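One chain of protein is taken out of this complex; the other chains stay put.
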Amino acid sequence: MVPGDLRYTKDHEWVRVEGDTATIGVTDYAANQLGDVVFVDLPAVGKPVEQFATFGVVESVKAVSDLYAPLSGEVIEVNGELAGNPELVNSDPFGAGWMIKVKVADAGQVDGLLDAAAYEQLTAEG
Amino acid sequence: MAYGPHTPADRRRMLDALGIASVDELFADIPETLRASPLKLDPPEPEQQLMTRLAGLAAKNRIDLASFLGAGAYRHFSPPLVDQILLRGEWYTAYTPYQPEVSQGTLQSIYEYESLIAELVGLDVVSASHYDGAAATAEAALMTCRATGRGRVLVSRAVHPQYRAVLRTYVDGAGLDVEDVPIVTDGPLAGTTDLEALERLLADESQPTAGVVLPQPSFYGLLEPMAEASRLAHAAGALFVAVVEPVSLAVLAPPGAYGADIAAGEGQSLGIPPQYGGPYLGILACTDALVRQIPGRLVGMTTDVEGRRAYVMTLQAREQHIRREKAASNICTNQSLLALAASVWLAALGPHGLRDVAALGAARAAELEAALAEVGVQRIHTAPYLNEFAVRVPNAADVHRELLNRGVLAGLVLGEAVPDEPSVVDSLLVCATEVTTSEDIGRLARELAGVLATGAPGTPTRAPVGVTS
Partner (left out) sequence: MSASGPRLQPTIFELSRPGRTSDKVPHPPKDALDRIPADQRRERPPALPEVNEADAVRHYVNLSQLNHAVDTGFYPLGSCTMKWNPKVNEWAARLPGFAQLHPLAPDDVAQGTLQLLWELEQILIEISGMQAVTLQPAAGAHGELTGILMIREYHRSRGEADRTEVLVPDSAHGTNPATATMAGLRTISIKAAPDGGIDLEGFRERLGPTTAAVMITNPSTLGIFESRIGELLDAVHAAGALAYMDGANLNAILGRFKPGEAGFDCMHINTHKTFSTPHGGGGPGAGPVAVNDKLAPFLPAPRVVREPDGRFRLERPGERPTSIGRMRSFVGSTGVLVRAYAYLRTHGAEGLAEITNDAVLAANYLKERLADSGLFDIPFPGVCKHEFIASASSIKKRTGIRTLDIAKRLLDHGFHAPTVYFPLTVDEAMLIEPTETESVETLDAFADALITIAREADSDAETVKTAPHTAPVKRLDEAGAARNPNLRWRPALGDWTPCPD
């Protein structure tokens, strides 16, 4: 079960929109597929991100995956904990494993994302 | 068959199990129009005959000359224990340590190699090996571009001309720019990198520089202003790459001490035979900050499930088998056995033996300089050198050829090696190491004096051969 209050991309990122701030991470499904996460490469604060364009990279021991931004905006905070504890992406993907916060440029972009039900259906199909 | 085990009965048994009459049926999937014409090769040669043939070919090479040739490949003493270790099949018939449980020997040896080189260069991250010094230098240049997001590399013309050629191939390949930094042409700094020119090139803000590449010692054997060049590079936001010769690091300041971000170099001098160009050992090292930019395998120390110390290939997400088109490099097979050779050689000599090798080479080179000066042959530069230097010899190519007839390999003809460097025409690059004897030095001086006294020999019968192409 994925949290019902989040929106999702088909590339397995989640986003929580609160006011004009969007918190972004990857889903538990993505974390499981990757295996033990060992490194997360994230953009610096102030960098722009664009919806569905890559904003970073997540590495596990034997896999690597691009991260795609669910929404456009400017990075206002980066989860510094992940530098020393990348395993948070595995242990708490929807909580302490969050990756970046973005100042949302266009709230209307949320409509183009999957809701929890649609995302669960996507992962159920594999 | 030379090495296969199968008797006719074995083959019959396998064919029967497959229910086929002939092995040809296993190749029926090759469309007839694509099938090969018959192989036309000389008949198979049994081992005894083969050995005679190979010994005959090897004997056609002249290795009995009094040699003063270095220029990127150096003769050094190698204690017999080194080759005896290398001949153990457990080392040379293994492959990449994909299964760490049955590869701890190779893995630990690579970790130790990384540690030994890290200590020599004064940088913390060392790749498991690259093809050779030239390829390692090219990879270093590409690293600076990835790390800085810039697209221009400045390379001193004091770097080995073949390294510069390889770097150009790689950097052009990746669609990036490479520009030469000239050398000083006269005065006390002649032959070393022109720092004023470097500063001018770095000041060009329309083309931000990713990396600056300088050698130590240089192709001309000279000591370069590494600390100052490093400072200039960093002031312009560029990374600094030192191209080093590892034996010299026993006595010269290591790249880490003058702020180099990356060190590249040829490990052949660590006891690996010259063998006409390879296999050699590309050394590549960098600071911790650049660990995710370094190409090639890395081995790390970790623990196993029962808490025992163990070694494993790590940070593999940089590599081609995982990151494919986004990998740091396409390198896969490397020079692992040569890294082992270098490690065993370093262990056999120890820190003081290594210093003795470097210092003895410097002493022999000073002896060589004095012997040549005595017959009127002088250095063309005045900057300090370690164990290799250039001397002025009129008609150097002809003199070199005549000396060869007299059993002396008088170094490298610089006019042929770097035809685009007018300041070094009519000179020979000569080198000495701990294996250079006083007898050979005397012989060179004597024969050189003789050749010079009788004037330039006749026109060459064969075209000269240089090292750049």
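Per-chain numbering from 1; labels A and B assigned in written order.
Keep in mind that, in the parts below, a residue touches a chain if its C-beta (ideal position, glycine included) is under 8 Å from a C-beta of that chain, and two chains touch if they have at least 3 such contacts.
Just so we're clear, the structure is a prediction, and the values are computed from it rather than from any experiment.
Engineer: With respect to the chain omitted from the figure, which of B:260, B:344, B:371 or B:390 is a touching residue?
Structural biologist: B:344
Engineer: Could you tell me which of A:41, A:87 or A:120 touches the chain that is not displayed?
Structural biologist: The missing chain is touched by A:87.
Engineer: Could you tell me which of B:198, B:239, B:263 or B:386 touches the chain that is not displayed?
Structural biologist: Final answer for the missing-chain contact: B:386.
Engineer: Of the residues in subunit A, which ones touch the absent chain?
Structural biologist: 35-36, 38-39, 59-62, 86-87
In the analysis below, only the chains that are shown with their structure count from here on.
Engineer: Provide the C-alpha centroid distance between subunit A and subunit B, rounded to the nearest whole angstrom.
Structural biologist: Taking the mean C-alpha position of each chain, the two centres sit 45 Å apart.
Engineer: Quick check on the complex: what are the subunit A residues that touch subunit B?
Structural biologist: 38-39, 41, 59-64
Engineer: Quick check on the complex: what are the subunit B residues that touch subunit A?
Structural biologist: 292, 316-317, 322-323, 326
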